[in-house]
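So that we are looking at the same thing, I have put the structure below in structure tokens.
Only a single protein chain was left out; the remaining protein chains are all shown in position.
And now, subunit A:
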Amino acid sequence: MDASHRGVLLNRLADLMERDREYLANLETLDNGKPFSVSFATDLALSIKCYRYYAGWAGKNHGKTIPIDGDFFCYTRHEPVGVCGQIIPWNFPLLMQAWKLGPALCTGNVVVMKPAEQTPLTALYVAQLAKEAGFPPGVINMIPGYGPTAGGAIAEHPEIEKVAFTGSTEVGKIIQRSAASNLKRVTLELGGKSPNVVFADTDLDYAVEKSHFGLFFNMGQCCCAGSRIYVEDKVYDEFVRRSTERAKRRTVGNPFDPKNEQGPQIDEEQMNKIIELIESGKKEGATLNCGGDRAGDRGYFIQPTVFSDVQDGMRINNEEIFGPVQQIARFKDIDEVVERANTNTYGLAASIFTSNIDKALYMANSLRGGTVWVNTYDVFDAAAPFGGFKQSGSGRELGEYGLEAYTEVKTVTIRIPQKNA
């Protein structure tokens, strides 16, 4: 198949998702619990854009011709890796599927994908759309199931040439060890405990709102949630006060009701884990400003929770909560905050709120995170690479960089009678 035709198929898939957008958004909300308005306006929009972005790369994955020493014609071919196993999480089912399928398919690979057992429904529907779009049989295969069984089978499979996993750091390590069986290529997008640094010279209301969004978006179930907020001494108290007020206003309930900003957590296991960490926060002496408990008694709803006076040693400061629980800590000095922000095994994202150009660039360059946001949070684009430093993962997804993991480079060297520049 012409490489450019792979792009035609990906664009068709995007067209079909657009056609069935409302249905898919409803299914996503039913399966995951995120508000319908967000499924429709954000998850579906970004997923469709991701497919269109990678459709545009098909036929543009250039190798090179290289002027090596000697009488040779030397070039590289950018070949597909082959059969790619892809294991995706439940927090953004459709979007995580698009982030994986887009780059894999545009470069000519074939895929065995395991959607999360908590949220397989939209993934299976998209497989049907892919068939409708005209992808040949066997190019996209979708196997719902559990991690230790189906996921494990993929990670260990001797004929799978690459595995891409998005999920917890704990399972990411298992995947990497399993992959060693046949040295399949591994890329991982794992957890995070991303620092958000707010300076005194920033617009405080704006910083409060963005920081709120940076933590509470998607019920806090974001690998890159801004879950450690460091606020400069001078504006700390006011920041805590306004953040608490904002959290109290956050509407929680049925995700199909357009007035609700926050739906349930994904399942009982997550809900219990979050509550346990909230309890640890209380026990270890953080100040609880609002929330702190389950909300209602049916559905995995948790009250928007704000802790302040969070100390570096506390569990809520170090462990990924993956829930609507915001941590606010105080800092005095810029170098102090850089060190505290970076002292963490994770390194997925970070953000800075400041109006000072030098502070902004200094912080952006110093923070150890794969994505750094300045005066904003959670800005994603299919064109911008995303991935983790340290134990937040390895490799980058999205952008041109996203093609590398799905490309196997072959160098061809041909003897010629005489080389001329």
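Operating definition for what follows: a contact is a pair of C-beta atoms (placed from the backbone, for glycine too) under 8 Å apart; a residue touches a chain by one contact, two chains touch by 3 or more; residues count from 1.
Note that contacts and distances are computed from a predicted model.
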Listed names "Retinal dehydrogenase 1-like", "PRELI domain containing protein 3B", "General transcription and DNA repair factor IIH helicase subunit XPD" or "Large ribosomal subunit protein bL19m", with the criterion being the UniProt name of the chain not displayed: "Retinal dehydrogenase 1-like"
Hidden partner chain, touching residue among A:V338, A:I352 or A:A405: A:V338
Identified contact with the non-displayed chain, of A:F40, A:F73 or A:F380: A:F73
Contact set of subunit A toward the excluded chain (per top definition): 3-4, 7-8, 11, 49, 52-53, 55-60, 62, 73, 333-335, 338-339, 342, 357-359, 361-362, 365-368, 381-383, 400, 414, 416-420
